[in-house]
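Shown below is the structure under consideration.
All protein chains of the complex are present and in place, except for one that has been dropped.
Let's look at chain A:
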C-alpha cells in the first residue's frame, strides 16, 4: 500500500467559494478538517460547524483568580503579616483594596485569555504538515484553502479528492506528514 498522505489541500479564490465548499465538507460528515484563511471570514465558523470558542472560560477563571489574589494579598500584607497604622484608617477594608484588586483582575484575565487561546489552539507549534505546502504563504496572503486530514474516519483518497473537486477546489494536493 502506498503511503497515505497526511491530508488533502484544495485552493479557493473567494470567500464565497470557500464558504460553499466548507458547507459541503461539513455536510459530508468530516470531522478532522480545517480552512486556512488570511483573515477571519465572517460566518465561516457556522459553515464549518465549529462550536463557540471556549476561551471565555479561561478568562473568567483568570479574572476571579486575579480579584481574589488582590484582596487576599492586601489583607495579608496590611492586616495580617505587618499591620500598618496609617492615618487611623482600618487595617483592611475592601474599599481601599478595590483599585489594586481591579487592576489585578484585568491583568490575570488578560494572561488567562491569551494562555487559554494558545492552549486551545495548541500554539506555539512551529511544525505542522500544512506549513510544508509550497503555496501556504498564499493562505496568509490572498488565497483560501480547505485541508482534510487522512486521520478522519471518512477519509478516502479518491472520494475525498472528488468531494473537494465537486466543491470547486483547485490545485488539490496531497500533503506529506
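Throughout what follows, a contact is a pair of C-beta atoms (placed from the backbone, for glycine too) under 8 Å apart; a residue touches a chain by one contact, two chains touch by 3 or more; residues count from 1.
Rule of thumb we're sticking to: contacts and distances are computed from a predicted model.
UniProt lists the omitted chain of the complex under the protein name "Hydrogenase" (options: "Hydrogenase", "ABC transporter substrate-binding protein", "Probable glycine dehydrogenase (decarboxylating) subunit 1" or "Sodium/pantothenate symporter").
Only one residue from A:41, A:64 or A:172 touches the chain missing from this view: A:41. Between the chain not shown and the residues A:28, A:64, A:117 or A:172, the one that touches is A:117. When the whole complex is considered, the residue among A:10, A:97 or A:164 that touches the unshown chain is A:97. Although one chain is not shown, part of chain A still touches it, namely residues 14-16, 18-19, 34-45, 48, 50, 52-56, 59, 63, 73-74, 77-78, 81-82, 84, 86-87, 89, 96-97, 99-100, 102-104, 106-107, 109-111, 113-114, 116-118, 120-121, 123-128, 130-131, 136-137, 139-142.
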